[in-house]
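Here's a structure for you.
One protein chain is absent from this view; the other protein chains keep their places.
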Amino acid sequence: MRDVAIVAYIEGQNTAATSQTPVEMIVPVIHEILKRANVERSDIDFWCHGSCDYMTGQPFSFVSAVDALGAWPPIMESHVEMDGAWALYEAWVKIQTGEAETALVFGNGKSSAGDMNRALTLQLDPYVVAPLWPGFRALEAMGARAAIEAGTVTERQMAEVVSRSLRDASDNPNVLAYGYRDPDELLDEPMTANPLRAHDCPAMADGVSAMIMTTADRALEMCDRPAWIRGIDHRIDFQNLGLRDLGRSNSAALAAFHAGVTKDKVDVAELHATHSHHEVILAQSMGIDRSTTRMMPSGGALVANPLMAAGLARFGQAARQIFKGNADRAVAHAAQGACLQQNIVAVLEGN
Amino acid sequence: MADDILRIRTPIGIDYTWSSGPGSVGYMRGLENGKLLGRRCPVCELVYFPPRNGVCPRCGVLLADEVEVGPRGTITTFCVVNVPFLGQTIKIPYVAATILLDGADIGMQHLIQECEAADVRMGMRVEPVWRDKSLWTPSLENIMYYKPSDEPDADFDVYARHL
Partner (left out) sequence: MAPLRLFYPYDRTVGSTVGRFLTSLANKKIEGTRGLDGIVHVPPAEFDPATGAPLTEWVVVGNAGEVLTWSWQPEPFADNTLQQPFAWALIRLDGADTPMLHAVRVGSEKDMASGMRVRAVWADEPTPSITTIMCFEPEHGHG
């Protein structure tokens, strides 16, 4: 295995609704990330992008996204119809195979382009599930109830997750929801998709996240304290919700095991928990002790959820904790699909 | 019981709010007023019309100054459409051409009319035929088609770099 590190991470400004096109959103972020790592376009030998056409409302939008990269002379580029975290995985594999030394990974989403709750129906089985148009919130809400009734998550835990996330978000200028809310006060709010309350669901955003990864030869030139990827794995569960125990995530558990999460203490975890109950389920499944690990110092995906960028943002935010010396060992996680169907987990270390 | 069904219709309709982005506002406002406004790349200085996404894909930078181009231009390449297809609104055969507007560096596609398909050629000079002004919208559809402008053909060297 080659030693590969995240050396720079940038987020575009998260907004509730931008008038910019996806390309216009991406261009300044690419400039900024190159500047941050102090590299030229020509230093990047692999570009990898995560986004979803159904969300931008523009078929083949990933092709036009190349317009943002300055692909002249032609570049080595790839795209995943997934969150940018899976683009990171492809880039990591590309570097492991020796085909690339330095990769730029980015994810972008424009949640304001339409009703994403409804549009995400399209990630479900197209024969006997999607024709019912359940949307994704209904499924996450059913998952929450299954977890609550199984006793693996309590409504109070959910409120505590939200309270902490909003408080942490107050220190992060790039969020859409923040503030000081007592868990008791949150529990008094009405349910909007029983058993979920509005604050249990993510603040949808338009946004971009981008990072640069490189090998040991160059990492220290680009970053004082790179975040070394010591383990990474991704796993997927059945699509059929009826075959899964919604109170846990088997694929997150397996990915965490193979990434080596429990081999040592975890200082910080940035989990892609788009709904409050996810954090509790994920931590339990992955073997993370929430009482000793600093959970989502950025505020997490609850306070800013730019689709297809929010998962990569967890990797970037975890890496930032290493860059700043706040953590020696951090866990980054991203999820896709209904009720935590697919999970990617990495362990990042400062040494 | 009837035979098992083999296919199902699962139509999917998704509603979006489409934004052409601030980088294209000048272009569309121009069209609304009968003007063709492109934009210049601050790095390579190429002039794009339309200034799609307000970005130079070659340099990966946002486009800068607005530049009025055309309205006349030169056919750099073309094809004669003989194939009928669903939704076709123009009588075949007709010519779809790439037109390099005067002052622009990137060709754009449009329809050629008011001449025989067989007479269309590379280097041919053309001019736009606009829709009635009362029908103008912020769209390139304000130009119904291009027709020969009866100028001498452009030299190959003039558009050789733009093929």
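The chains carry the letters A and B, assigned in the order they are written, with residues numbered from 1 in each.
What we mean here is this: contacts are C-beta pairs under 8 Å (C-beta built on N, C-alpha and C of every residue); 3 or more make two chains touch, one makes a residue touch a chain.
For clarity, every value in this text was computed on a predicted model and none was experimentally measured.
Novice: Out of A:Ala68, A:Ala87, A:Val129 or A:Ala334, which residue would touch the omitted chain in the full complex?
Specialist: Checking the options A:Ala68, A:Ala87, A:Val129 or A:Ala334, the one contacting the hidden chain is A:Val129.
Novice: Can you tell me which of A:Ala65, A:Ala141 or A:Val175 touches the chain that was removed from the display?
Specialist: With A:Ala65, A:Ala141 or A:Val175 as choices, the missing chain is touched by A:Ala141.
Novice: In the whole complex, not just what's shown, which of A:Val39, A:Met116 or A:Ala193 touches the removed chain?
Specialist: Among A:Val39, A:Met116 or A:Ala193, only A:Ala193 touches the chain that is not shown.
Novice: Tell me, which residues in subunit A touch the chain that this view leaves out?
Specialist: 19, 57, 59, 118, 126-129, 131-135, 137-139, 141-146, 149, 191-196, 238, 240-243, 246
Novice: Taking the full complex into account, what residues of subunit B touch the chain not shown?
Specialist: Its contact residues with the unshown chain are 1-20.
Operating definition for what follows: only the chains that are shown with their structure count from here on.
Novice: If we count contacts the way the header does, which residues on subunit B are in touch with subunit A in the complex?
Specialist: 8, 10, 12, 14-24, 52-62
Novice: If we count contacts the way the header does, which residues on subunit A are in touch with subunit B in the complex?
Specialist: So the residues of subunit A touching subunit B come out as 18-21, 23-24, 27-28, 30-31, 41, 54, 57, 64, 66-72, 112-115, 118-119, 122, 126-127, 130-131.
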